[in-house]
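In this view, the complex is presented without one of its protein chains, the others remaining in place.
What follows is chain A.
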Amino acid sequence: MAQDNAVLKLSFQYWLDKAVEWGQTTTLESQQDVCLHLPKLQEFLQQIYESLKHMNSTTAVQRFPLIGQLLGRLCWNPFVVGYDESQKTLMWCLCCLYSNEPQNPVELKANSWILSLLCHLLSSSSEWGANEAGTGTFISALGYTSADYYSKLIKNIVLSLVTELKGNQFNGLNVQGRVSDNHVNVVSLFCVPLITLPDVTPLLEALLTYHGGGSQEVLSSEFLEAVNETFLKKKIALSESAILSLWLRHLPSLEKATLHLFGRLISTQTSSLEEVACIIRESLLPQAACHPPIFRIVDEIFKNALLETGGTPEVMTIIQVFTQCFVQAHQKDNKQHKFPLKAYFPPQQQHLVIALLKHPFGKFCLELFGALTESAFSFIFLSYTDLFESWFLFVHFGEWADIAVEQLLKSEDESADTFLWLLAFYYNPHNDKEQRTQILVEARAVYDRLMMLFSCTTLSITDLQAAASTKTDKRQPCTKHLVRHLLINFLLFSSGGHKIAQEFISHVILASNTTNEVFGLLIRTAYRFNQLGLKNQRAVKLVNELLQELRFMD
């Protein structure tokens, strides 16, 4: 408690100095400085209020002798008063300082000063008449208050500013109008405290979609950052075109938005991929990504995330769902000059993209897989980078891996090798020929054994474990992933596997601590079933039951 007070006292001096500084000049730099400090100042004021509300006015002045100075200066700074909830906190602090039984002339004077400050903030009757020549009397004679006046006035000011901004652009061309770029810059800076004021939203939209004559960014960067922050915190609702404009003109905002989405997806406990897709769509990033430059940047960020996390399945799933949302948004987009989907990916990958884009949810046919062969992928294995790029592309369309496993188990034919190769590539994109051969050999062995058990109606856990186990102790992690993927699907699609599914999964999870991975595989499968519209099949029901179990286990 004492420590808090000490900290508060230190900050107090800091903020008082700041307030003095801001009051002395009205240069652009000092105004930018205010804008940068507004959030922290609001926090500080709230802390002050928290201390003040338990004290009476005399104690308050003893504890914070200069509080009058601080509050006075801040109340005369429209940036501070206009910001978010600072005006509330300032007024509350003033109320706390008002003494209801003034003992001496000093307290009386303090009371009087508090009242005049409040009247100034609220333009109440006495202050008003003095300030805006005649307006106060006029409005009072009509029977209205300053509340009514300012509520309409702000809307009218916003309207005329918006008209001015729009008037500068005639049919998309820039006509040398009445507004200079400098003026627009200043307006955008002055809007920074007002972003969460609903009356100002039309002005924000007009600013974001305004394009000046020159190639330099006309809007102030404080404004662009602040709008982005507020949007990401969901404290403001802007139109899609305004947000798109923001991201197109200000790269840091786009990056922040993508990272914010990522953080949200990783930290939120989602119980289904539908939820993930919902969060992704809400962020407006898939829609924005219909602009190739935005797509490239978002993709780059995802790529880095993948590299930094060493290719964790969660990240791979996020990329997969994002791509699906993006493709859907692209198809819904009605613009005349839409880029074809392959334009979003590097030219070397065009043939792969075309193959991968063939909708895997339609009536499945093996020919589709024909294109995704080793040769297709190895066509461009000229360098390690190319290899990684191909794999990264594949990750975007990761549902193909899920389908490959399903096909492996459902249809016995010569294509098994292709499917296995795809899976091996999905889990292990390295170019080491030896390593890959080993994985393929092991995978094939497990697969063969599983296929032998496929039509058995009664199985035991040990049977399955025997099928999946390896002769050697060491097994590559990627192979383990692959085998687990095969096993889970086996449980879902084989008649014998069904009955022991629950038991097997609990056993496997206990033994190897792979809850997340199994959960991830199951929700991907559930999502795919949903998209195909399958509801009543045995596999579907089983998936949902297993998921329920796992959710409870957490």
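By our rule, a residue touches a chain if its C-beta (ideal position, glycine included) is under 8 Å from a C-beta of that chain, and two chains touch if they have at least 3 such contacts; residues count from 1.
Following the convention adopted for this analysis, contacts and distances are computed from a predicted model.
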Query: Considering the UniProt annotation of the chain absent from this complex, which name among "DNA-directed RNA polymerase III subunit RPC3", "Yos1-like protein", "Fanconi anemia group F protein" or "Granulocyte colony-stimulating factor b" applies?
result: "Fanconi anemia group F protein"
Task: With the full complex in mind, choose from A:Trp92, A:Phe339, A:Trp391 or A:Phe454 the residue touching the hidden chain.
output: A:Trp92
- request: Could you tell me which of A:Val106, A:Leu153 or A:Leu259 touches the chain that is not displayed?
  value: A:Leu153
- line: Which of A:Leu118, A:Ile236, A:Ile266 or A:Val540 touches the missing chain? It is A:Leu118
- line: Across A:Pro102, A:Pro202, A:Gly311 or A:Gly520, the one contacting the chain not displayed is A:Pro102
Field: From A:Leu16, A:Leu36, A:Met55 or A:Val81, residue that would touch the chain that is not displayed
entry: A:Val81
Message: Which parts of chain A face the unshown chain closely enough to count as touching?
response: 78-79, 81-82, 85, 87-88, 91-92, 94-95, 98-102, 108, 111-112, 115, 118-119, 121-127, 132, 134-135, 137-154, 156-161, 163-164, 178-179, 183, 186-187, 190-191, 193-194, 197, 199-200, 203
